[in-house]
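Starting off with a structure, shown below.
Moving on to chain A:
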Amino acid sequence: MTVIFRTILVRELTLGLRRKADMLMTLFFCVIVASMFPLAVGPETELLRTMGPGIIWVAALLASLLSLERLFGGDYADGTLEQMVISSHPLAMIVFAKVVAHWLLAGLPLVLISPLLALQYGLDGDEGLILVATLLIGTPILSLLGAVGAALTLGLRGGGVLISLLVLPLFVPVLIFGSAAVDDAAAGLSIEGHFSLLGAMLIAALILTPWAIASALRISIE
Partner candidate 1 sequence: MAEWFDMGKHTWFVWGSYGVFAFFIVAELLLLERRRRTILQRLSRTSRMNSGVNDET
Partner candidate 2 sequence: MNINWFKYASPASFYPLAGKMIPWFAIPAGILAFIGLVMGLFVLPPDFKQGESYRIIFIHVPAAWMSMVIYLAMAFWAIVGMVWNSRLSAMMAIALAPTGAMFCFLALWTGALWGKPTWGTYWVWDARLTTQLILLFMYLGYMALHAAIEDPRRAARASGLLAIVGAFNVPIIYFSVQWWNTLHQGASITPNKSEMAASMASVMLIMAVAAWLYAIAVALKRVRCEILDRERHASWVAELVTKTGQVHG
């Protein structure tokens, strides 16, 4: 079981690293979106400090949404997805490996860049740290839920916009707890609750979404 996970993971990572442009694109998208807001709302540090976590979270969310279409699109076009569906290994495991690879290529860079954005918004040391921690737990959930949307809209025209319409409502709880954690930390409130809830959502997503993604794929490749 784990051998197939490793094979598909290695395959996806080699493919992803051979097309660095796609990976960097989502990263730059997040940075650009996050840098737009100060231009829009003005440079007062106090205002930016309070809005910072929310803006960075929305930018990260949109960036990971952007890269979802490539998750299955390429394999669907050249027939390798079919071979995966009819392989003797459970499809949920193959799909799980693909989503983990997608997170490593699209989600993790967002987490690594977020301290930089936190500085841009004047979030000092520990607030920035908390922001990075929430993104670290939150972005895998976004990838897992987003993959369900990507599988459902496989091969449809206007897939990008359609995926966001399907998946953004599901992102709301993650967005709420992710961005609220930093504000409450700044206000000195306790934030264990936020992290335990985010953790619970991550575990639920890890267990339930692979099955949903696999059945969505089976429906879409008909």
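The candidates came about this way: all candidates are chains of the complex that A comes from, given by their letters.
Annotations
FYI, a contact is a pair of C-beta atoms (placed from the backbone, for glycine too) under 8 Å apart; a residue touches a chain by one contact, two chains touch by 3 or more; residues count from 1.
Model, not experiment: these values are computed from the prediction.
Applying the touch definition to chain A and the options 1 or 2 in this complex singles out candidate 2. Within the complex formed with candidate 2, the chain A residues making contact are 148, 152-153, 156-158, 162, 165-166, 168-170, 172-173, 176-177, 180, 197, 201, 208, 212, 215-216, 219-220, 222.
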